[in-house]
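All protein chains of the complex are present and in place, except for one that has been dropped.
Going by the order they are written in, the chains are A and B; count residues from 1 in each one.
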Amino acid sequence: MHILVLLKMVPDVVEDLEIAPDGKALDLEYLRMILSESDDHALEQALLLKERHSGKVTVLALDAPEVDDALFTAVAKGADRVVKVVGMDAGLTTRQAASVFAQVIRRETGLMPADLVLTGVQAIDDLDGLIAPLVAHELGLPYLGIVTRVSFDAPGQLVQAIKEYPGGVRGEFEVKLPAVLGMQAAEKPPRYVPVAKVRTAMKSQKIDCTPVPTLADGGWLSIEVVEMRRNEPAGHAEMLEGDPDQVSGKLCGILAERGLF
Amino acid sequence: MPDPALYLWILTLAAFGLFGRRVYRYVKVLLAARADKRWDHIGQRLRLVLVNVLGQRRLLEEPVAGAAHFLIFWAFVFYASSFFWNLVCGLFPFLPIPSADQVGWVRAALAVFGVLGLAALAVAAVRRYFFAPPRLEKSKDATIILVLIAVVLISALVGLWYRTSAPEVSRAMWWVHMVTVLGFLAYLPYSKHMHLLASPFGVFFGSLQPGSVPAASEGAASRDEFTWRQLLSGLACAECGRCDRACPAFNSGFALSPKMLMHHMKLLVRGDVPSGPSDGDGNGFIGDVVKPEEIWACTSCLACMTRCPVMNEHVPVLVEMRRHLVGRGDMDKSLQEALKNLTRYGNSFGTAPRARPKWTQQLQFSVKDARKEPVHFLWFVGDYASYDPRVAAATCAAARVFRKAGLDFGILYEGEYNSGNDVRLAGEEGLFETLRDKNLASFAKAHFDEVVTTDPHSFHVLKHEYPATNGARSVRHHTQLLSDLILSGELPLRKKLGMTVTYHDPCYLGRYNAIFNAPRRVMAALGLNLVEMPQNRTYAYCCGAGGGRIWMEDPPVIKERPALTRVREAASLKGVHTLVVVCPKDLVMFQDAIKTIGLEDKLEVKELSELVEQAMG
Partner (left out) sequence: MTGNVWVVAEQWRGHLSEITYETLALGREVADGLGVPLTAVLAGCGIKELAQTLGCADSVLYVDHPLLAEPIPELCAEALAQLIEARKPSVLLVPLTNVSLGVGTLVATRLGSSAVNFCKDIKIVDAKLQLICVMYGGKIEAAVEPAGDLAIVGVWPGARPADKGRSERSPSIEEATVTLEDSRVRLKRYIDPEAGDVDLTKLDVLVAVGRGIQSRDNIALAEELAKALGGAVAGSRPVIDQGWLPLSRQVGKSGLAVKPKLYVALGISGAPEHIEGMKDAKLIVAVNSDARAPIFNVAHYGIVGDVLETLPALTEAIEARKTASHHA
């Protein structure tokens, strides 16, 4: 069994996000990049399947700050091969990223054939599309998103997947392989790998680098970000000021007024 | 009739053979274990043996049992010596030397030690069977030993009594005595009394820095992955239970019993339990014999090792097992989250590094950035003091105190990372190294002469585990600095605070670094009336946050969490309404505990800096 995992780095929102001087993008100076959370789940699911059914996990990522750390961490967790696409401009949109992924997957030896292509369901910066359905469409593969459970009865033609619906409802699906799945959450939370193991991985394994294919006119029309600004929730809520006891008193009054207790 | 010497030879060879064979097996196990060089500082080690083995110092911390054991020990030493004397005489009757009971002063000494020894045995027996302290292991072994020693002593005394009036009785008693001792010798390595042989070596090869973490390793799950000294702890353990009585985790109802841990190590050495990680079917050491809940319950307070008479190494054993679990990613989600945050952001809160110095915004002055301008004191603030809003008041008070004292100080701002002490104790050695190296890089770029910290955990690891930080002359905890300033008259105190307070000795200043007097000197200088906690100094009861436990979830606890017990202890003191702490984690744990129990009207927690500031006026 071979599972291909697609990873994307996104801005780390733990840091305060600043806007670049042109007012149209994030300021890169204080920006740190982190692996998209649902991509981490996609990797974890791939590793769980590898442990269950034995096989290989290949990870493909686009070059970005701190991606090497994510890739070596993937190796330390059990990925067999990690590949990085290098040489592209910063600030690719999701659709451009998906196109790069798809072209590299077709061009690079060893990435296909894969039984499954796993990636996160959605990243916080997916402004113009989602990686999973875009890649699925370009590769002509079936797609299912918001997946939380993946199992094979017998690795081969079909995979069983659980998709999340509203209200706690789940849908049980059967998907023909090979397929692209957008993972919402792995069956277990992403495993912990000690720093020492990541360091060992850095010494023992190489990241395969492959140059970015020329971004042909993807045949789609791009969007333009006219302005980007920090969300200052100044307008909506009435803010209650004071120390905990003071605000509690004020809030108590408000709730009492509304007959809420 | 065959020469009695022949019987003696047979018995002696049999006893020594059984003894030797078993001890040899233990030695082989120890030799196959991981190395640990303990031949350094021979003078210091001999002194440890003098004080702890010959002087029985730690045993005397429990006076009644200690005194009894002291007497039994010395009686035993004397009787063992006289036994060998007798043995030589018996095996080699042609030797022209008198036997032990033919020498006057030896007879007298035998009589005295014999009687004292029997008296001590009686006290020990009464304590064991009628007034047993909690956690004393009431094993069959112990009873057998009491009986054997009694027989040894009584037979000698009876033999002495009838030496001249009934020599046949005396002779018979001689045989009873010799056979009993030989039997004891053969039995010894199969019982807990292996500690007689193992513990002097344990003390000699004990850690000269009990608060230090074992050398970097991948952890231990199998017998040969532990160091020989860690395995020796199992053999040296006499199951006295002092560690359990001192352990805050155990007394709160956590799964951990340090005594049982040592017992399991003993069984591991003996091969009576499986070695290695759990296979899912109950056949592993970690996971089956020693459960993960036990391994994670330790707060690293060091109470067990401080009380242990044979200098066993409970905490290093736990750290080795934690390293193994961490290597497998086997830990609760909260700890995992904390470690992930520490790896990525350098703090356990998951807050941006840029937010670390935000607390300084509450001050009316700006704090120097040691990365940008030279300072005399580099103040290593620590995670909790920087990020936790509940500690901010104390951190700001310390800043104002330093300023009023005219100290030239600065902080590293975002260049400071978690010091890594608790990360190490949690078993993530690689992450500790990363944090340490990041801090060292910051130190290298900064300009300072001395380091001061308000955080005991950081203090400990900066002082002992960080290589000479930028050539800094000293690393001091702020209580030491304040104490030194008071001694040199450089701390301008204007008022005397007439409050009655009590003080909690933090684990990492107290047991780890023997810093007891500096904080007390400061409190005295402030005019505080200090009422000591019943459990103070090396007996201080841990708040429960150390060893990474503050990052872990508590299991549904049977009794009461350590911090709750401790604040009750403080609240019970008459006239005391203030609990003084000098550690940010203590501040947080005790404040929470007071709220949980509802003692807000009776007791408040104050960091010492807040009181110093008041006294500075």
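Just so it is clear, contacts are C-beta pairs under 8 Å (C-beta built on N, C-alpha and C of every residue); 3 or more make two chains touch, one makes a residue touch a chain.
None of the values given here were measured: they were computed from a predicted structure.
Touch with the chain omitted from the figure is made, among A:L62, A:V100, A:L134 or A:A201, by A:L134. Checked against the full complex, the one of A:G110, A:P211 or A:G249 touching the unshown chain is A:G249.
Where chain B meets the chain that is not shown, the touching residues are 333-334, 389-390, 553-554, 595.
Within the entire complex, the positions of chain A that touch the omitted partner chain are 11, 13, 17, 26, 95, 121-122, 124-130, 132-134, 137-138, 142-146, 162-176, 179, 182, 184-185, 189, 219-233, 236-240, 244-245, 247-249, 251-252, 254-256, 258, 260-261.
Going forward, only the chains that are shown with their structure count from here on.
Measuring from the averaged C-alpha position of chain A to that of chain B gives a distance of 46 Å.
Across the complex, chain A is touched by residues 218, 326-327, 329, 331, 333, 336, 339-340, 343-345, 350-352, 354, 428-431, 433-434 of chain B.
Within the complex, the chain A residues that touch chain B are 14-16, 30, 34, 189, 191-199.
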